[in-house]
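Of the protein chains in this complex, all but one are displayed in their positions.
For subunit A:
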Amino acid sequence: MAHLHDLTLKSFHAGLLRKDFSALEIARDFFDYIDLHDKKIHAYLSLLKDEAVKQASEVDVALAKEGELGFLAGAPLAIKDNMLIDGTQTTAASKILENYTAAYDAAVIGKLKAEKAVFLGKTNLDEFAMGSSTENSAYGATINPYDESRVPGGSSGGSAAAVAANMALAALGSDTGGSVRQPAAFCGVVGLKPTYGAVSRHGLIAMASSLDQIGPITKTVEDAAILFQAIRGKDEFDSTSVNNAYEDILEPPELEKIRKLKIGIPKEYFTNDLESGVAEAVEQAIRNFKSLKIEFKEVSLPHTKYALSVYYIIMPAEVSTNLARFDGIRYARLKEAEKAKNLLEIYLEQKSRGFGAESKRRILLGTFVLSAGYYDAYYGKAQRVRRLIKNDFDSAFKEVDVILAPTTPDAAFKLGEKTADPLQMYLSDIFTIPASLTGLPAISIPVKKYSLADRELPVGFQLIGRPFREKDILDLGQFYEKIGS
């Protein structure tokens, strides 16, 4: 089964058309491989074997009949367990949804079904996507495939670990403050957070609605482009989704064109917070880009240091509102809440027993910043500083086309290292949060052949683009992958 390591979405598609293998063979190989390895890594919360076998067989039949199929036909994907697949259990890694079965498909799932993709299973996450290590899952942590003693990052840690450990060809994650990019960086894979509005959020269990965005986690930048192209687009069920001109997104990038792009280096990201090994790795990536004769310029994003505070006010405010719906009246009720004598008791039993510690902390924090007397000082203030952060990027994009920065201040940390101190955990998001607050597209790409001197751990860097210019960062990323390190 060694071939699973070599497959990408692109080469799988080519192999399928060449009849090197059938979609069913590959799906079965993946399940065998998952059975062997996932006991240790725990990337998956549930597997969809019967459905996947059916989907893959249908692809083989269609291929025999039509001789041609779309890029994603038969491609075995992993889906973060906060996206709904009709008729399957969807938990968001929370005990509160342990009895919940989805009644419809998320918009992205509908699109992938139309492309005849195969869903291997649902992956682990921090409960309701709230965390940076996947340790907040009610069903146990996922571990980093590079080092069993370390976290895979979060919240899409299951999706990133599944791709990194060859237990899926590619995956979907969701990114609210870095939840696609940070685990991608920790697991040595590619993670794209599209522009806010590029992908429909319909059927994604809402965490913070002004920030949430679904994105691909893949082995290569080209694969990220393929998966992004399949899931993007306007959807009537998400009024913030838009149809933008992306016709050229899968066109092969041209060196002539990307040489016209100017890359900005924001000095505020290269501070003492950045671990020296990570800084060195990012410098290496910059040197690689310079070898392509791409122009660099230092830029300033002066409000960067406030992004963490702004995020941890706005996000919990939205969380406290969004999670209010899990009241035991809708979706599912816990056994413990069955004995409740009245409505208030159902609410109390359901929420107190169903939500984990981090969810409760964020609900309380959100309730606090939205409460009378504090609203202006916290929530109102944060919204204004969010605007200033956006203005910083707007000014920078007058001088440059793309911004390059580290994805994380450090490589994957130890399991349990930050669980006792929530603020320390939050600080691991400092470099991914700004692109989330501003809705900008950003991709994390592993630094080529780089691992920290003292530890065999991958390091990622980020390319942040102008709104709806995923093409710029995807093209640059594809060229980066082609050059020698």
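Here, contacts are C-beta pairs under 8 Å (C-beta built on N, C-alpha and C of every residue); 3 or more make two chains touch, one makes a residue touch a chain; residues count from 1.
To be clear about the criterion, contacts and distances are computed from a predicted model.
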What is the missing chain called in its UniProt entry, if the choices are "Aspartyl/glutamyl-tRNA(Asn/Gln) amidotransferase subunit C", "Monosaccharide ABC transporter ATP-binding protein (CUT2 family)", "Acyl-CoA dehydrogenase" or "M42 family peptidase"?
-> "Aspartyl/glutamyl-tRNA(Asn/Gln) amidotransferase subunit C"
Option touching the unshown chain, where A:A43, A:A164, A:L308 or A:L415 are the choices | A:L308
Touching the left-out chain: which of A:L4, A:V278 or A:L365?
-> A:L365
Given A:L255, A:L343 or A:I483, the residue that touches the chain left out of view is A:L343
With respect to the chain omitted from the figure, which of A:G277, A:G439, A:P458 or A:G477 is a touching residue?
-> A:G439
Where the complex has a chain not shown, which of A:L211, A:I258, A:V402 or A:I445 is the residue touching it?
-> A:L211
Since one chain has been left out of the picture, which residues of subunit A touch it in the full complex?
-> 99, 101, 103-104, 196-197, 209-211, 236-237, 239-240, 242, 303, 305-306, 308-310, 312-313, 320, 324, 327-333, 340-348, 351-352, 355, 357, 360-361, 363-365, 367-368, 371, 378, 380-388, 390, 421-423, 426, 437, 439
